[in-house]
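Here we show just some of the chains, and they stay where they sit in the whole.
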Amino acid sequence: MIINLEFDTPLPAIEALCDRLSFMGFTTQLYHHDEQPIIMVLQGIDATIDQSAFSDLPYVKSVSFSNEKYKLVGRHLHSQPTKIKIGGHQIGGGPFVAMAGPCTIESEDQIHTIARLVASKGATILRGGAFKPRTSPYDFQGLGEPGLRFMRDAARANGMLSISEVMQTEEVDLLTEYVDILQVGARNMQNYSLLKRLGSCGKPVFLKRGLSATYHEFLSAAEYLLAHGNPEVILCERGVRTFETLSRNTLDIGAVPFLRELTHLPIVIDPSHACGRRTVVPALSYAAAAVQADGIMVEVHTDPDRSVSDAAQAITPETFEILMKKCNAIHEVMNAI
Amino acid sequence: MIINLEFDTPLPAIEALCDRLSFMGFTTQLYHHDEQPIIMVLQGIDATIDQSAFSDLPYVKSVSFSNEKYKLVGRHLHSQPTKIKIGGHQIGGGPFVAMAGPCTIESEDQIHTIARLVASKGATILRGGAFKPRTSPYDFQGLGEPGLRFMRDAARANGMLSISEVMQTEEVDLLTEYVDILQVGARNMQNYSLLKRLGSCGKPVFLKRGLSATYHEFLSAAEYLLAHGNPEVILCERGVRTFETLSRNTLDIGAVPFLRELTHLPIVIDPSHACGRRTVVPALSYAAAAVQADGIMVEVHTDPDRSVSDAAQAITPETFEILMKKCNAIHEVMNAI
């Protein structure tokens, strides 16, 4: 149920209304649509409710029921693209953002070197894994907290934001302390307890699409984050699983225009995991710019063949430089015409 | 690395050896292969290690390196099928076990009624969800702890074991208190923090295959459970995601013979989630018996059309009765010839 309030409803009155609904057993969320305050009733509604019990409340202009599957991530109440602003940075609604860095944070030196290089070529967000999800329990699982510290320092030293993966609820506080954006990996896209916990983490969440998640499941996972209080969600298409074996996954470039029609959230492409092959990463990045994704996340390594993980897909800083030039050029062209 | 010990190595000597390896920085696990004690070194080995440092230790008969991907779930050290024994029940290595019950525990009455009915027709394990993973955050999420209590009592009253899904590490203790087998859902198959925590929960784990998990990923997920201390793992094939839309998923019946060659763990089929269609559940159950799966997990409801979730796939107790008769008949035939 959607309760549209008068434009000039004073804040205390809104809060009183929310409290009252909460007391009645409803879960609500306050929302602004073209500056008009709206109370979205998320849970507790059934078909037997008398709508007039709400329409007669003070400051209530109208009451309507939404049949939309995605109450909060959908475009019906939020037609403009979400712009996530962190420091001087913005994700969504205009710029083409480059997130770059190593798959895994290997050492203090490594992350500082790579940060400096990718920043100088246009990356504004530093990526790097400190807690790694690995198929085998015997593979290297990441440096943990020291790695996060190295990355935070490297990002700050180069005027960058930082992003890293969080794998469990117990790590949310730690990650929140160190990084600017928390990443949820593809394997955890439907880890609902993690999503609920991240709803109240206070920092933007970067949600990767599951290996074989439909658009509906992907948006529903994002809806968990918003319904639990976090409006700052970035969607990431990173390739889906198909029958093709030469490519690690198959990049679903159509996800960008399809999701654009359904949601106001920013959408980023990860070409590295999509193909798993160094020589293919640039082309997929250009495709991302061409479909007007809000950015890319790319694995960059100074010595790709010695990367401790995902060596086959890391590109060199030199390749990254060319890649950025072409992406920016395409981005400009798309905005100019 | 695999350290084969003498047959008559005294327990204190084995423990001393394990302590010493642990002090050296290795993660180990003790294992018996045809009664011979074996120390499996899971982590901490690299190519520079001098093998003789281990072969010269007391009671050590030989040292070898294993190239096997699945150190613990594989058949090379454990050729006989794992038999999980709980009370008088056994899963794996012979019997055809039926796990049955509602998708969701809806009320005390409901679970008792269904438990009595399915027990009388041959089910020995009661299934029912108390914490439900739901695609949308606005769907019913289960009764929680009261549901578990209802189910435990209903199972006991009918001489059954109970099984229910655990969705997060924080719930492991609660579930362990109430149910005999903890289920990991398809969406959580690669939730590594949950798997690690379940490694030490002390109860058998029922691991569902992810929606598009390969056999390799499925077994690697099970390997996490064993590597973290839990040898009692049951694998469950529940259909994989394909292009077909009439069927909810596509049952990969070949998973049973393929996985049998690779692992000693019991394998159970879930025909209900595989097809999502009541009329198709029996045939898939017969297929499970024919490929000599160790059992089935079936959703049964006294009034399927009023089930609060997965209504389309729940069968009636009457259908379950016929299904059990035919499954048992096939099981007998397969063992007789």
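Some notes on this structure:
Think of it as A and B in the order they're written, each chain with its own count starting at 1.
Heads up, the rule we're going with is that a residue touches a chain if its C-beta (ideal position, glycine included) is under 8 Å from a C-beta of that chain, and two chains touch if they have at least 3 such contacts.
All figures in this text were calculated on a predicted structure; none of them were measured in a lab.
Here 2 of the identical protein chains are placed; the entire complex in the file holds 4 of them.
Methods note: only the chains that are shown with their structure count from here on.
Averaged C-alpha coordinates give centres for chain A and chain B that are 33 Å from one another. Contact residues on chain A toward chain B in their complex (touch as defined above): 42-43, 69, 71, 133-138, 167-170, 187-188, 190-194, 210-212, 216-217, 220, 223-224, 227-228, 241.
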